[in-house]
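Every protein chain but one is kept in place in this view of the complex.
Labels run A and B following the written order; every chain starts at residue 1.
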Amino acid sequence: MQLALFIIFGALALGGALNLLFQRHPINSALSLVVVMMSLAVLYWSLGAEFLAAAQVIVYSGAIMVLFVFVIMLLNAGEEEHTTGSRAAYTVGIPGAAAIFCLLSFVFLSERNALSTSAIGGDLGNGVDNIAAVSAMLFTKQLLPFEVTSILILVAILGAVVLARKEL
Amino acid sequence: MVPTAYYLILAAMLFSIGIGAFLIKRNVITIFISIELMLNAVNLTFVAFAHMWHQVNGQIFVFFVMVVAAAEAAVGLAIIISIFRTRRTLNVDEINLMKS
Partner (left out) sequence: MSHLTNFEVFLLLSVLKVGVVLVITLMSVAYTVLLERKLLGRMQNRWGPSRVGPFGLLQPIVDGAKLFLKEDLMPLAVERPLFLLAPVIALACALVSVAVVPFGAVTRVRGVDIFELANVNIGLLVILGITSIGVYGITLSGWSSNNKYSLLGALRSTAQVISYELALGLSLVGVVLRAQSLNLRTIVDSQSAHGMLSWNIFGGFQFVAFFIYLMAAYAETNRAPFDMAEAETELVAGYHTEYSSMKFAMFFMAEYANMITVSCVATLLFFGGASSPFGHLIPAIGGHIMQAILPVLWFVAKVFAFLSLYIWVRATLPRFRYDQLMSFGWKFLLPLAMANIIITSFVLAIRG
């Protein structure tokens, strides 16, 4: 079950990411990222992170990506054209990214014995359900960072309003 | 049963694709989208490790990453809109005012 979920949604995520890379139009890239995010949400759920799976769908695909699509629609962004800068990126970027991938997967595979295996919906909080465990941690030990993020969001909202105003 | 290494390798693939897209794409919005892809790849490693160690700390970290990503998207998109207002383009090669 775990393996089936991993294969299906891992392949879906990978396909979405590749589609993001190859599509020319920004809206297609944005929608492929939505596919990636939804399949990652399923993977999170299968790894026992119920709350994060829901938050991924609500926050990432439901709010952030809608905002992206909204801006693409608003600015009526067209297909991108190739310029000189992008050719340099092709020659350096793709081998670089491939090298990073090879390095990471080499490390992961060589350390494979040190890493454990995962069972579906693993029980993290010793019998407490995932949301209770996450919220207990969030509102006791991590209270200060949690409050700081609220200030961060407030600042971000103000910044966005100031930046997007007409008379700038 | 899936080895945790598989999740990490999937995350590495997504991250490398994100880097590739970040370098190749010329549209500001698409570049921004590939940053989000990289953030998501990192989140997957956090969740996989949280599962491996049976601790929720990794999930808390992902939560904070999501919050920061939301804030970043709001500000970033506002910046993109104001760039578009002044320069009438979304191509990063043409946004070169500082280069003289």
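As a working rule, a contact is a pair of C-beta atoms (placed from the backbone, for glycine too) under 8 Å apart; a residue touches a chain by one contact, two chains touch by 3 or more.
These figures come from a predicted structure and were not determined experimentally.
Since one chain is left out of the picture, which of the remaining chains does it touch in the full complex?
Among the chains that are shown, those touched by the missing chain are A.
Using the document's definition of touch, tell me which of A:Leu20, A:Leu40, A:Val57 or A:Leu115 contacts the absent chain.
In the complete complex, the chain left out is touched by residue A:Val57.
Give the residue, chosen from A:Ala4, A:Leu74, A:Ala98 or A:Val155, that touches the chain omitted from the document.
A:Leu74
Looking at A:Ile131, A:Val148 or A:Val162, which makes contact with the chain not pictured?
Going through A:Ile131, A:Val148 or A:Val162 one by one, A:Ile131 is the residue touching the chain not shown.
Over the whole complex, note the residues of chain A touching the chain we left out.
For chain A, the residues touching the absent chain are 27, 31, 34, 38, 50-51, 53-55, 57-58, 61-63, 66-67, 69-70, 72-74, 129-131.
Note that only the chains that are shown with their structure count from here on.
Would you tell me which residues of chain A are touching chain B in their complex?
Those in contact with chain B are residues 2-3, 6, 10, 13-14, 17-18, 20-21, 26, 29-30, 33, 36-37, 40, 43-44, 47-49, 51-52, 55-56, 59-60, 63-65, 67-68, 71-72, 74-75, 77, 80-86, 89-90, 92-94, 96-98, 100-101, 104-105, 108-109, 111-112, 115-119, 122-125, 130, 133-134, 137-138, 142, 145, 149, 152-153, 155-157, 159-161, 163-164, 168.
Which stretch or stretches of chain B touch chain A in the complex?
On the chain B side, the touching residues are 1-10, 12-27, 29-30, 32-34, 36-37, 40, 43-44, 47-48, 50-52, 54-57, 59-60, 62-64, 66-75, 77-82, 84-85, 90-93.
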